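Here the complex is missing a single protein chain, while all its other protein chains stay put.
Now for chain A:
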Amino acid sequence: MSETYDFLFKFLVIGSAGTGKSCLLHQFIENKFKQDSNHTIGVEFGSRVVNVGGKTVKLQIWDTAGQERFRSVTRSYYRGAAGALLVYDITSRETYNALTNWLTDARTLASPNIVIILCGNKKDLDADREVTFLEASRFAQENELMFLETSALTGENVEEGFLKCARTILNKIDSGELDPERMGSGIQYGDASLRQLRQPRGSTAQNKQQCSC
């Protein structure tokens, strides 16, 4: 009937207008670049089931409009997100400068333990680069973010971005740092995790040991 999965994570894609948020989502879900797509009005939604470290995880991804003006609308979707892709455009310093604002929003409005990955998108436009890799990775480090440069056009690192974020959340669940049962964690058990309850507990404990190394 419906897809089975171990976990369901709520994700956000946030960042300034025109950084390629919808294209990243589209590339991740459809595996191709979205040509001639209009800018997002309001919010859009996509989902995909992925396999991470032996677990199936359904990602429910909310793609939001980027303009400051609509933050009052898009903010209402932040609540209870477990992960976020924070996107800027490597060819636009302006979108990079706005990151702190987006970060504050995400950390205050979504789940407090939200796992965020910084994505410097439009990696393919290296000739027009305005933000260096080094600078952004330093920012990521200072703000406890994971970091990748991506290209929604070529697909480079797009899958990795989403998966890396999902993997980190899974590790945090395993280590007990994240509690899926806490309200607003943005995490939900799927049907498949119920099967897992029937397995001997030892195997789970072993997994844990591996993950936290």
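Heads up, the rule we're going with is that a residue touches a chain if its C-beta (ideal position, glycine included) is under 8 Å from a C-beta of that chain, and two chains touch if they have at least 3 such contacts; residues count from 1.
Here is the rule we use: contacts and distances are computed from a predicted model.
Participant: What is the missing chain called in its UniProt entry, if the choices are "Elongator complex protein 6", "GPI-anchor transamidase", "Proteasome subunit beta" or "TBC1 domain family member 15"?
Facilitator: "TBC1 domain family member 15"
Participant: Specify the residue from the set A:31, A:132, A:154 or A:175 that touches the hidden chain.
Facilitator: Touching the chain that is not displayed is residue A:175.
Participant: Thinking of the whole complex, not just what is shown, which of A:52, A:65 or A:103 touches the missing chain?
Facilitator: The single option touching the absent chain is A:65.
Participant: Just checking the interface: what residues of chain A touch the absent partner chain?
Facilitator: 8, 10, 17-18, 36-39, 41-47, 60, 65-67, 69-70, 72-73, 76-77, 79-80, 92, 94, 113, 175-177, 179, 181-184, 186, 188-191, 193-194, 197-198, 200-202, 204-206, 208-209, 212-213
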